[in-house]
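Shown here: the complex without one of its protein chains, the others still in place.
Labels A and B are assigned to the chains in the order they are written; within every chain, residues are numbered from 1.
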Amino acid sequence: MNKLVAWIDQRFPLTQFVKQELTEYPTPRNLSYLWNFGSLAALVLVLQVITGIFLAMHYKADAKLAFDSVEHIMRDVNYGWLIRYMHSTGASAFFIVIYIHMARTLYYGSFRKPRELMWWSGQGLLILLMATAFMGYLLPWGQMSYWGAQVITNLFRATPFIGDQVVIWLRGDFSVGDATLTRFFALHYLFPFIIIAAVGFHMVALHYVKSSNPSGINLQAKDNIPFHPYYTIKDFFGFGVFLIIYFVFVFYSPNTFIEADNYIPADPLQTPAHIVPEWYFLPFYAILRAIPDLFGGVVAMALSIIIFAVLPYLDRSKIPGGARYRPFYRLLFVVFSIDVVVLSYVGAKPPEGGLILVGQIATFMYFALFTALPAISIYEEKWLRRRGLPPEVEELITAEENQRDIREGKTQS
Amino acid sequence: MNMTLRIRLVILLLSLVSVSTNASASADVELRDIYLEVNAQNLREGFYTYNNLCRLCHNLKYIKYSNLSDVGLSKHEIDVLRGTNGVSDTLAASMPPSVANQAFGKVPPDLSLMAKARKNGTHYIYTLLTSYYEKSEAVYDNHLFQGIRMPDIFEYSVTENPKDKELIDKRVQQVALFLEWAADPKRDERKSMGVFVIAYLMVLTLLLFFLKRRIWANLQ
Partner (left out) sequence: MLKKEKSDVKNPTRRDFLTTATGAVAGAGLVGACWPFIQSMNPTMDVLSKATTEVDLGVIKPGESKTVEWQGKPVFILHRTDKQIDEMRASNGGKDPIEDEKRVDVPNWLVVVGLCTHLGCVPSRKEEGWLCPCHGSVYDNSGRILKGPAPTNLERPPYQFLSESKILIGNNKV
């Protein structure tokens, strides 16, 4: 065994890589359980890929056969019901994990310098995940699958000048049909591998800038501990807790995340009375509907996701970290979270009466919070300094500035 | 598809999510709870009620004769039922679809997934079948599904005797439970397997918890 490792080490930096990136990889010692959600997302990704491959062995991407083939999986394939419910529950689990991962990043300001590339690659991953989930949702070919895809592909009508052509091109048909189903299946199978590659980028960036931590500044070497065994065991413990919750849903409430209408085969001649997207799209769907104009709505919805990219530049404060030492930022975070919940609620309900107005106010708030962030963060810093920063924060800023001086001193010499 | 039916269906579905402002009175129909328990006898009797009444018009296209052993039918009973059909043939309605289409203006829906295709499907089926009423002389309708085309095959609305009514109630519940099985035939396997998987994961997680605590105890 040792001989084999030695043979490989001469040709490939195996031992060095494992040491540097896993066993001895320095990790802040003060990470909370909120830092478990990155590895959890990786676990869910693996679960989705494995269950997905086995489902693909029985699924038929043909408009005439798709619905029946899913029932075939549920009834005839050995443990097919288990694999299918794991996959459908896994989709929702993926978004829960990712949204908590993002909320943690927002709350602790982990997106700030020097982690902009991590933040952006994470955002790219979210968009890829959304696209994969959306295309996967068409595959059971139920009523919600069909009309969800019909409505969402129609959004591309907002493309200037060639909108109608783009929609037809996306569908390969004049409405969602067999061609759409087949291409969605092909891409649904492909996208996870692009996601895996993007995760690779995310990890390389992470291991270069290292993990953020609740205090918000980069720790001294003395405050780091080796990843193994401390964080390997902590991540595994997190896996255990996650899997218990996940399997409670898989075994005892697998249809929580499946709309009843999706057990009715797709019918191009009849729209269900009340179309809702999957829960993880609800806030964005509410923003789409808040603007009473196709183009405006689509732009607002796209913007609501893209706007996260400029967050590292909107936050002008010199106070390190996120909400921990910053009451105003914390307030913004709380208001934003509530706003997203309100948007989700509005997105789940039919656009009627007062809810339309609520949706519009919540949409305005959504963008207003981003827009106000630069001014608020600058004012907050002044306000904090006027009141006198707590000594530990003072220390953190000095430490940060010292580090920067050292870095800049180095670049000059 | 007939326009009025479509509109009615839309109204019905709107009423189901109970958020519509213009839904008809049917929005107020509360789904009734089933008090019978899921057991072999009820499933079996539910199947025979389906077979004798519902099956006149409704298919169960995902249920094969051989599946019926799961609701307690013996091999002999299945052989009697299927006649010349193969064991892996699915349960087809007695009435050919074209005839049904002529009679009702619509092919009656397949019932294999009905218990999943409505919110609280089992209770929905039970409530629907016990919500028929005499609208005006010899004209019948359904509180839950205004304008339903299906006749009151259990004769719930015209039965006066409370004892008979109770019997119908019981049979309808059995049918609902049978259709719940038809929509989710792996339910029992799923639930019993879940106990083992979750118990295993709890043991593993507990071990991981202790191991984590011990490893981290090395740090100050």
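Rule of thumb we're sticking to: a residue touches a chain if its C-beta (ideal position, glycine included) is under 8 Å from a C-beta of that chain, and two chains touch if they have at least 3 such contacts.
From a predicted model like this one, the values you see are computed outputs, not experimental measurements.
Screening B:41, B:88, B:102 or B:192 for touch with the missing chain picks out B:88. Among the residues A:19, A:72, A:210 or A:316, only A:72 touches the chain that is left out of the figure.
Looking at chain A, the residues touching the absent chain are 50, 54, 57-58, 72, 75-80, 82-83, 222, 228-230, 236.
Seen across the whole complex, the unshown chain contacts chain B at 64, 66, 75, 86-88, 200-201, 203-204, 207-208, 210-211, 214-215, 217-220.
The criterion applied here is as follows: only the chains that are shown with their structure count from here on.
The mean-CA centres of chain A and chain B are about 37 angstrom from one another, to the nearest whole unit.
Those residues of chain B that touch chain A in the complex are listed here as 1, 6, 9-14, 16-17, 19-21, 62, 112-113, 116-119, 121, 183, 185-186, 189-191, 193-194, 197-198, 201-202, 204-205, 208-209, 211-212, 215-216, 219. Interface residues of chain A, counted against chain B in their complex, comprise 29, 71, 74-75, 81-82, 85, 225, 229-230, 233-234, 236-237, 239-241, 243-244, 247-248, 250-252, 254-255, 260-261, 263-264, 269-270, 272-274, 349-350, 352-353.
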